[in-house]
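Worksheet for the structure shown next.
Moving on, here comes subunit A:
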Amino acid sequence: MELLKIENLTKIFGGLVAVDHLSFSVKKGQIYGIIGPNGAGKTTVFNCLTGIYKPEEGTVIWKGKDITNYPPDKIANLGIVRTFQTIRLFSDMCVAENIMSGRNQISKQHWYHGLIHTPFSKRDEKKNWLKVKEIMELMNLQDYATELTKNLPYGHQRRVEIARALATEPELIVLDEPAAGLNGHETLDLTNLIFKLRDMGFTILLIEHDMNLVMNVTDYITVVNFGEKICEGTPEIVQNDPAVIEAYLGKEDADDEGDEDEN
Partner candidate 1 sequence: MKKKITGSLMLLMVLALIIPIGLNAKVVKIGVQAPITGKYANEGQGIDQAVRLIVEQKNAQGGLLGNKIEVISEDDEGTAVKAAFAAKNLINKKVMAVIGSYTSTCAAAPQKMYYKAGVLQTSDGTSDALTKHAYWTFFRNSNPNSAEAIFTANHFINQRHYKKVAILSDYSSFAVGLGDAVKKEIEKLGGDVVYYGKIKAGNQNFTPILTKIKSLHPDVIYFSGYYSDGGLLRSQQVQLDIKADFYGGDANDNVDFVKLAGSAASGSYLINVPTPSLLPYDDAKKFLADYEKKYGMKIPSIWTILNVDGLRAIMYAAEQTNSLDTKVIADFLHNMKKPFPGFTGPLSWDKKGERIGSSYFAYEIQPDNSYKVISK
Partner candidate 2 sequence: MKTKDVLLEIKDLKVSYGHISALKGISLKVYPSEIVAIIGSNGAGKTTTLRTISGLIKAQSGEINYRGHELTKIPAHKIVPLGISQSPEGRLVFGTITVENNLKLGAYSLKKIDYARMEWVYELFPRLKERKNQLAGTLSGGEQQMLAIGRSLMCNPEMLLLDEPSLGLAPILVKLIFKAIKEISKQGVTVLIVEQNARAALRLSDRGYVLEVGNIVEYGNSEELLKSKKIQEAYLGKKKQNQLI
């Protein structure tokens, strides 16, 4: 079943076509990768998908519904939640408070509960905090619950961001270069985490530079360069595609590739 379908997506910045009639679709339960050289337009795709940019052309279809020009919060509430390439946490707040932000729209509190607490709002509050606790345990963050996120190491910040995304109870998690800045050990943890998330039933859409990670975890990959799709398929297919190799290594290297593509 197609969960997310992107058709003919085009985004132009001042004459520069950042995304050029790009189409792909993500099935439920998939781990879907988008790769491409830096500046290829991958993040722009995510920004269009999550409502931050308005695309010039094309549609974003979520479970059969056109959500193309929805604002980011509405899209998030439909079950698409993302992380950012440059981590965007609420840096002055603690880990638990950051994760709690994901519960904000799930909470049943009305605006007046902000002024007058009722037994209902207190219950609701406790319920959501307990959910946060659950997520912190899942993500191994409980030791840092009251630590301000700006004081955490990079790897932990990544985990908090993913935890915050999980807290919104999404169906599709969009990860924008989750391994950027992680060391080998942390990347390994991340790999396991992504599998774990898939096993829990989340669908995952991923942009990543770390080829090891991408090739390891994804089921299906779209390769983008200059906003255009140059190849798609399973990791095996993608890895052996001459267009991909060219995009990554440049033409002058093409003659070297023979001895490296052993598979």
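Picked so that all candidates are chains of the complex that A comes from, given by their letters.
The criterion applied here is as follows: contacts are C-beta pairs under 8 Å (C-beta built on N, C-alpha and C of every residue); 3 or more make two chains touch, one makes a residue touch a chain; residues count from 1.
Given the structure is predicted, the values throughout are model-derived calculations rather than measurements.
For subunit A, the touching candidate in this complex, among 1 or 2, is 2. By the touch criterion given at the top, residues 16, 37-40, 150-154, 177, 179-184, 187-188, 209-216, 226, 235-236, 239, 246-253, 260, 263 of subunit A touch candidate 2 in their complex.
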